[in-house]
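Omission of a single protein chain aside, the complex is shown with its protein chains in their original locations.
Chain naming follows the written order as A, B and C, and within any one chain the residues start at number 1.
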Amino acid sequence: MLNLLLAVRQRSESLVAPLEPEDLCLQGMADASPPKWHLAHTTWFFDTFLLQPYLKGYEGCDPRWSYQFNSYYEAAGARHPRPSRGVLTRPTIREVLAWRQQVDAALTQLLTSPDADQEDIQQLAELGLHHEQQHQELLLMDLLDGFSRQPLEPAYQTGADHHLGPLEPTQARWISCDGGLYEIGHAGAGFHFDNEGPSHRIWLEDFALMDHLVCNDDFRCFIADGGYQRPELWMSEGWAVQQQLGWQAPRYWRGNGPADQWQEEFTLEGRRHLNRKAPVRHLSWFEADAYARWCGARLPSEAEWEVALQQHQPLIHDAHGKLWQWTASPYRPYPGFLPAPGAVGEYNGKFMSSQFVLRGSSWLTPEGHERDTYRNFFAPANRWMAAGLRLAR
Amino acid sequence: MLNLLLAVRQRSESLVAPLEPEDLCLQGMADASPPKWHLAHTTWFFDTFLLQPYLKGYEGCDPRWSYQFNSYYEAAGARHPRPSRGVLTRPTIREVLAWRQQVDAALTQLLTSPDADQEDIQQLAELGLHHEQQHQELLLMDLLDGFSRQPLEPAYQTGADHHLGPLEPTQARWISCDGGLYEIGHAGAGFHFDNEGPSHRIWLEDFALMDHLVCNDDFRCFIADGGYQRPELWMSEGWAVQQQLGWQAPRYWRGNGPADQWQEEFTLEGRRHLNRKAPVRHLSWFEADAYARWCGARLPSEAEWEVALQQHQPLIHDAHGKLWQWTASPYRPYPGFLPAPGAVGEYNGKFMSSQFVLRGSSWLTPEGHERDTYRNFFAPANRWMAAGLRLAR
Amino acid sequence: MLNLLLAVRQRSESLVAPLEPEDLCLQGMADASPPKWHLAHTTWFFDTFLLQPYLKGYEGCDPRWSYQFNSYYEAAGARHPRPSRGVLTRPTIREVLAWRQQVDAALTQLLTSPDADQEDIQQLAELGLHHEQQHQELLLMDLLDGFSRQPLEPAYQTGADHHLGPLEPTQARWISCDGGLYEIGHAGAGFHFDNEGPSHRIWLEDFALMDHLVCNDDFRCFIADGGYQRPELWMSEGWAVQQQLGWQAPRYWRGNGPADQWQEEFTLEGRRHLNRKAPVRHLSWFEADAYARWCGARLPSEAEWEVALQQHQPLIHDAHGKLWQWTASPYRPYPGFLPAPGAVGEYNGKFMSSQFVLRGSSWLTPEGHERDTYRNFFAPANRWMAAGLRLAR
Partner (left out) sequence: MLNLLLAVRQRSESLVAPLEPEDLCLQGMADASPPKWHLAHTTWFFDTFLLQPYLKGYEGCDPRWSYQFNSYYEAAGARHPRPSRGVLTRPTIREVLAWRQQVDAALTQLLTSPDADQEDIQQLAELGLHHEQQHQELLLMDLLDGFSRQPLEPAYQTGADHHLGPLEPTQARWISCDGGLYEIGHAGAGFHFDNEGPSHRIWLEDFALMDHLVCNDDFRCFIADGGYQRPELWMSEGWAVQQQLGWQAPRYWRGNGPADQWQEEFTLEGRRHLNRKAPVRHLSWFEADAYARWCGARLPSEAEWEVALQQHQPLIHDAHGKLWQWTASPYRPYPGFLPAPGAVGEYNGKFMSSQFVLRGSSWLTPEGHERDTYRNFFAPANRWMAAGLRLAR
């Protein structure tokens, strides 16, 4: 556990290696956070929830650092306003990295001490590890947002977009699944976030899932057919949003003239040719839902997605590792869900309104972080995540 | 049908009889509409969706009236912005009432003609009737909002709040329901909105529903226990809303000092004594959800609500006729749902994101308009509707 | 005095006679007030500042009425928010008119009593009279705004726009004025607002004023020459405002295609043909300033305007009775200015930042209310007043 933890910690630091110093405080919008903030916040998480309560003699960080790097934990006190994280030029990266080393040393001390086997400590260390992995993906998607707002269109790193190549060139086809009473949610002993449980039964009617993700060429047809101009395809709320914000294509498509002829997209490697057969990405739920309606199909529920994997995992291409997949399911608690006691109970449980679930994982998700029961969630208008879609009917 | 329709139409007009002329254009907020607008919009609905397509020789209304009184039907053309309905002082009430008479005459002509039995006509007439009933309730709840914003606190009508008296003085108790595979949604032949179907199967685990609504005294305990000051009881989104808006009690409670000691509430009869045993009303979903969490309970899903009525209707007090009851269910389509073709398909289908379902009906709901399968829906921060809550576990 | 006062009071009521009941609460925007509010506010002014302090035994109005009808007098207590005056459907017009009668009776009693000659009473009665005249003009310009927002484009009254016919068909020409040391501001004994004094000396260099107002045809040339597309003609602040709001012509011009070819304007008589030789009206200061720059001219300072009238009144056409005329002068106190003590000191003195002075009077100004020293003032982006312009160089 300790070795894994330190490796994950190390990976976070390696993610900022390709950056220029000025990039470290880049916050493109209120929803995103600067890279340095992610490095500090994940460290604060261990400092606050694991080391302060469990490591004897450990002195917590400066309360002003805690104020700066608490994200949303009401139980951990007041916080710096989220939309203004970009103004936090201090502490410097040098100070943050030094803090990371101290915290890593303290984690090493705790996890090699006689107390290390306590269940609380094990669970919090594991939670902190997965928390840090989540922020690794957030860091990259936030960075893509911040870079996309600059006229110079910086590239993060050669190869950063490499894993999201074209889909397998086989014909997309429907995978039929039988209805019935199924059990979904995390049941076993391994790590999972609280919102993945309890495991519970759910009734499904017969359904089918597409074995491929929707690709750029597919989505181009939607645009060419007036997809962004036909209100009957959209939720009323989504129509209002796209009219107001002037959406005419996925977030990072680039080009001139009619959007269905745009040929480029902005990526972590800078502006690139838009690969026609790569899965379409950086879509809001509203766009995914409208596209599905236009096809005469729909988005799968999260239960359908999970059950299809239980039954047909090998047939269902790219369930993981390409793009998170929007589902038709609002993010709500599973029957019997109880958040963990204390501040870490705020991790997932308080966000269960006005968001939709995404399933799977993306090419930005750290290896080993994905699970079939994983419930990611974002607001239906959000587009900066690594999100795509798979059809159901 | 015609007689029923004309009676409903007549009732709309009788609702504005107690008003002063200036009240007819009162719009207290962007979400609400003026009384005169409701009278005109329901008339426009018949004009546009029934008479123009089906009554030969019928001339539709002035296109500027259509622009003014179209609510949200994209397929029926551009609309006057909703937040500015209050500036539409013209047409005058005289002109609107004259229009209503003309439309009533045309409806009579159509529904006594040989075409009257056509299914389309029957269905649209029935839809228009239920639509007008919905607006009767909206008119009153919008009026309550508009009156509540005036220092003079006008009363609408003596007796208008009469039916919402104290709950039955029996002890509230839990009604146990067995889990299993159930069928919910509207199945029979009678009128229902498209969103009530299709009827479909759903799996439920054992659950229990409270036989009483939550009353003012119950909710006062929540306030006294710091309910509005404890973030751990709230969804994150709800906490942000109540902090920003300064909520400290249900919307129409009135008083001085700490909110748990307020003794009055604003009603359609003006400011009245707050009846301790009456059901608490004009709560947002966020408040209902926080209250349930504070109790160690939860809100019922809409399926639980409907199944409990199937099993235990006589035990479940006030399922109808007091207050709409918030459920834990986001408003989403039932499996297999298809909106009606054409403009009336916009009636319900395009609002299926970021709202929650309410079940039952209220003392403002016109008689005969309620159904056990009825799915009302509002955004989780809305409070001006006649909404209360019932606990589940 | 009493007779004059009662005649002015009577005129206010006659102004609402052509309105429909629903119009009485019409508030088209936050800056404007409903007609009924103007009737009540001017009455509140007498009630609060004259009758309560000076008429023995007089009982002031209900404090809630005072709360509703206080405009901006901090010393007179809290106020209903200005942008929400439209929701004040109560008191009804009947109640307001009854109140006006009571206040008129009390004014009659006071002004025929032995106290009537007291200087305070005389001054406050006179101030109230002029205040009510000001609101008569405000009522009409606010109404024009409210009517302009309605698709049905109501007309207020036949003849209401009559006095603003075409300019005299003589050739416009420059009137030269000698520089030197002049005295401006109100010096004599007659009524004037506090901001018109003290009379004081000012140095002017030689200048010239145009004897005509700028007319619609003149302004059409500005539009045709790209006036709204050329940032070099505009103050930076004005350019930002017009870009954001999409201005392309004076506020009430109407038409299709390029704005320099529009042929109609909205008036108190409804939509009318745009008279080419009538003075251009409903311009912001930003537009007036840009137009003058485009001409190679400028706006006159308020001192130039006043001195030109001292020297050349008969030559200067339409100084009064057509349109208020924007000047180059920010609204600031004259040297030695002291506001009146007490609440009425708030009448003019606290608005002396971020506004510009207009001189003259308009066709909406009540007869006898105009003065050469009158200083009207509005923010530079405002357009709903009866404002035009006259060039200087």
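Everything that follows uses one rule, which is that a residue touches a chain if its C-beta (ideal position, glycine included) is under 8 Å from a C-beta of that chain, and two chains touch if they have at least 3 such contacts.
Everything quoted here is computed from the prediction, not taken from an experiment.
The chain we do not see here touches A, C in the full complex. Interface note: of A:87, A:315 or A:338, the residue touching the hidden chain in the full complex is A:87. Taking the complete complex into account, C:238 is the one of C:28, C:91, C:154 or C:238 that touches the chain left out.
Shown as candidates are C:5, C:125, C:177 or C:328; the residue that touches the absent chain is C:328. The chain omitted from view is touched by exactly one of A:28, A:279 or A:388, namely A:28. By the touch definition given at the top, chain C reaches the unshown chain through residues 72, 74-75, 181, 200-203, 205, 231-232, 234-239, 285-286, 289, 328-330, 332, 335-336, 345-346, 350-354, 380. Mapped onto chain A, the interface with the missing chain covers residues 20-28, 36, 64, 67-68, 80, 84, 86-93, 146, 149-152, 154.
As a working rule, only the chains that are shown with their structure count from here on.
Relative to chain B, the most remote chain by averaged C-alpha coordinates is C.
Annotation: the chain A:chain B pair of sequence copies touches via predominantly the same residues, more than half of the used numbers being shared. Inter-chain centre distance (chain B to chain C, centres taken as mean C-alpha positions): 45 Å.
The geometric centre of chain A is 57 Å away from that of chain C, both derived from CA atoms. The distance from the centre of chain A to the centre of chain B, with each centre set as the mean of the Cα atoms, comes to 36 Å. Those residues of chain C in touch with two or more other chains do not exist in this structure.
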